[in-house]
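A single protein chain has been omitted; all remaining protein chains appear in their positions.
Take a look at chain A:
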Amino acid sequence: MHYVAIATQPLDVQALYNKLVDPQFGGIVTFIGTVRQWTAQVETTAIEYTAYTEMAVKEMTKLAAEVEAKGANVVIVHRVGHLALADEAVFVGVAAAHRAEAFDWCEYLINTVKERVPIWKKEFDTDKVRWGGPK
């Protein structure tokens, strides 16, 4: 099973976790990215996420299917819109037979989402607005 989405409403973390649960899988690893206030000396007040939604869903589906084929349930959901501090921006979850592959595949998924899924953040910092955040 895999489930991917671009969400315009707050993420329901419990509901996304529930999608992963499966008696054949004994390890579930989830990663949740949230809006952080401080990046070194830069203070963030909010982040606005936008996406090339159709392509983002295609890219996330390719990734999810790739990991699912190894033997896992996969959930990838990314928020768009205006997010406040501590709001959940992304949920990546993997249910696998054992913890080692669940950790590995979850890390692979979030890293690859950040590299190639067409989603952008416009970060509102106290000194200025930054596309993509501090470099």
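We take it that contacts are C-beta pairs under 8 Å (C-beta built on N, C-alpha and C of every residue); 3 or more make two chains touch, one makes a residue touch a chain; residues count from 1.
In the analysis below, contacts and distances are computed from a predicted model.
Within the choices "NitT/TauT family transport system permease protein", "Molybdopterin synthase sulfur carrier subunit", "BMP family ABC transporter substrate-binding protein" or "CidA/LrgA family protein", the name that UniProt assigns to the complex's undisplayed chain is "Molybdopterin synthase sulfur carrier subunit". Touch with the chain omitted from the figure is made, among A:H82, A:H98 or A:K114, by A:K114.
Checked against the full complex, the one of A:M1, A:A15 or A:M55 touching the unshown chain is A:M55. Counting over the whole complex, chain A has residues 33, 49-52, 54-56, 58, 78, 89-90, 110, 113-122, 131-133 touching the chain that is not drawn.
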